[in-house]
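Mind having a look at this structure? Questions to follow.
Right after this comes chain A.
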Amino acid sequence: MEALAKSLVNAVPLLAGVPLWAVTLLLMVVVAVVILVFALTFEGVGSLVLRKVAGDIQARIGPNRVGPNGILQFLADGVKLVLKEDIIPANADRLLFQLAPYFVFVGSFAAFVVVPFGVGLIAADLNIGIYYVMAVTSLVVVGVLLAGWSSNNKWALLGGMRAAAQIVSYEIPVGMALIPAVLIAGSLSLQDIVRSQGGLLGVFGWNLFHNPFTFFSFFLYFTAAQAETNQTPFDLPEAESELVSGYNVEYSGIRFGFFFLAEFGDMFIVAALATACFLGGWNVPFFNADTLPWIWGNLLSLGVFLTKAFAMVLIMMWVRWTLPRLRVDQLMRMSWKYLVPLTFVNLLGVSLWLLLFKGKGIPGMIASLFG
Partner candidate 1 sequence: MEAQAIFDALKGKFGDAVVELQSEGFSPAFVVVAPAAVKEIARFLKDDPALSFDSLMCLSGVDYKEKFAVAYHLHSMKHRHAIGVKAFLPRENPSLPTVDDVWPAANFHEREAFDLFGIAFEGSKDLRRILLPEDWEGHPLRKDYKYPDFYHGIKV
Partner candidate 2 sequence: MGLKAYLNDIVEAVVTTAKGMRITARYGVDPKEEVTLQYPEERWEIPDRYRGFLHNDIKKCTSCTMCVKVCPVDCISLEAVRGADKKMVLAFYDINIGRCMYCGLCVEVCPVKSLTHTSGYEMASTDRGELILHFIHEDAAEVKARVARQVAEAAAKAAEAAKAAEGTKAAEPPGPATPKPAGAQAAAKAPEVPSLGTEPTPAPEKKE
């Protein structure tokens, strides 16, 4: 961020007087606001797309009354949530009750920092990228537990307990499934991971096709991540038909809105990580985006990244409207008896593969055959 600030200072002379730290701070705020606007619009549009996809799959139309063909439905929802009175139950634990939505929203929004949108488009290229995401998304657990406990409602309590058990026990498979990408790139930073998939191999440069083990780890990651963000086969914490919508049963108005937005934020984060670590992030296939002038390079890579991310989000929605829900003990059994052992075996496989073939994947070896 300082480099950017320095280049801005000498580009614009009248800023010379302003101390450097003020400029960087200002720049950070601007970038944060841009990302926040992107996140909120994505979450709004995401909720509309979810209902449209649901309508399509279920042989019906989906919202089409607000705006042409229902486009402005998410604005209507947003306004409704803001205008709705947000009730706090009588003997709820007021402070924790009000605090919980912020934890959940911050937990899901903070992860946007390291999402590699484009060649230069990343809020902060932290060198501990993936580790940071793992740490931040587990903040959601605290928020959900608070919500479950503080709303003084038995259903919410059950929802909160389930959420805690679920998110904590699925962190391990998610973490383990991402590490193959780290091993291949040799660095935790997401930009490096994405760059490691670049080069002239194009589509075959993706980690997905690097070796059979990373191929499996993509699917393992995708399943485990769906569980971690409470998507349908695993949406036990807010199981409508059992717990009457779980931990957010007592929330209404904009507080409920935060839970709602956070859920879509998590969805995007999972899709973004999947594209960055396995589907070649913003790498334009068979073309090096760096050669293009600054503005076009970023736009093109941003476009490629977003299409891949949105494709992943659509797949999640597709799965959401097909599968029923697991029971709590089956959920735990799936994580500890199936996903964790599989991801460990996978990790072992990847590391042995890298040891044997000195870091080159199948496409890499084929390419080296042809010289």
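Please note the rule applied: a residue touches a chain if its C-beta (ideal position, glycine included) is under 8 Å from a C-beta of that chain, and two chains touch if they have at least 3 such contacts; residues count from 1.
On how the list was made: all candidates are chains of the complex that A comes from, given by their letters.
As the structure is a computational prediction, the values presented were derived from the model and not from experiment.
Candidates 1 or 2 all come from the same complex, and the one touching chain A there is 2.
Residues of chain A that touch candidate 2 in their complex: 53, 55-61, 318-319, 321-323, 338.
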